[in-house]
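One protein chain omitted, others in place.
After this line comes chain A, so read on.
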Amino acid sequence: MKYLWEAELRRFVKFIKNMPTANLPFLIFLYILFWLINFSSTLVIGNVESSKSLTAANMLGYVIWFFAMFSISSIAQNMEDERMQGTFEHLHLSSVSIKSIFLVRALIHAIESIVIIVIFILIVGLIHRVVVFTNVYSLLVLLILLPGLYGFAFLLAGLVLMMRSKEAKNWLAILIYVLLVPLLIPERILSPAVREIFSYFPMFQSVMMLRKLNIDKIPLNLMEVDFVKLVITSILFFVIGLLIFDIADKKAKKKGILGMY
């Protein structure tokens, strides 16, 4: 473990240096996507009165969606890319576990995603004149969400690792996009039953909590049940994700498909 951070930080610096301007078009893309989502949700809800809080609510969903995509890309996508190239096998020849390598990578990339999202929130705030985060405990919610997100990403990585066919992988990618779409929808259009089910998934639960905290101005200490649920499901996802990844890794070694170059 001793030099793992050093290694990954150096790799990351190189990555940033290679594409210093790539984040600008990315920010523009993020904004356009957000504008579309925001616009269509205004059409659905059709309430101009509360359009500011609607924008803020959309924005909160968008932030979590963004973090989810980012962690999936830095774990599952990254792993699959390296597997196709052959370096994934080499990472297995380390004196640290493959999980810690990808976890450290994900944490380092989280810094990048935070920088992007902060800039983005500022831009949206300026354009739409909304303050998205009003409660500092939002940070705590985000922090607790992190293990759950990474668990989800490892779970996906494990599934991909067990798959051989390209079609299956493509279907999985589409499925993920579909599964994450509800993050972008204002939850009040969902039925209570669906909302209840969603609350067991840390991503959805955290969005609902963030909206309560920042828009409905409910203090965190009145959300004890929600909070405990988030903590437990997040840790559970993390553990399950790592477990599935481990099983998948062993299976891949049996089939000899750690590398598929």
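Side notes on the structure shown:
Here is the rule we go by: a residue touches a chain if its C-beta (ideal position, glycine included) is under 8 Å from a C-beta of that chain, and two chains touch if they have at least 3 such contacts; residues count from 1.
Here is the rule we go by: contacts and distances are computed from a predicted model.
One chain of this complex is left out of the view, and of "DNA ligase (ATP)", "ABC-2 type transport system ATP-binding protein", "Xanthine dehydrogenase subunit D" or "Methyltransferase", the protein name its UniProt record gives is "ABC-2 type transport system ATP-binding protein". Only one residue in the set A:92, A:169 or A:229 touches the chain that does not appear here, and it is A:92. Counting the whole complex, the residues of chain A in touch with the unshown chain are 2-4, 6-7, 10-11, 14-15, 18, 85-87, 89-97, 101, 250, 253-256, 258-259, 261.
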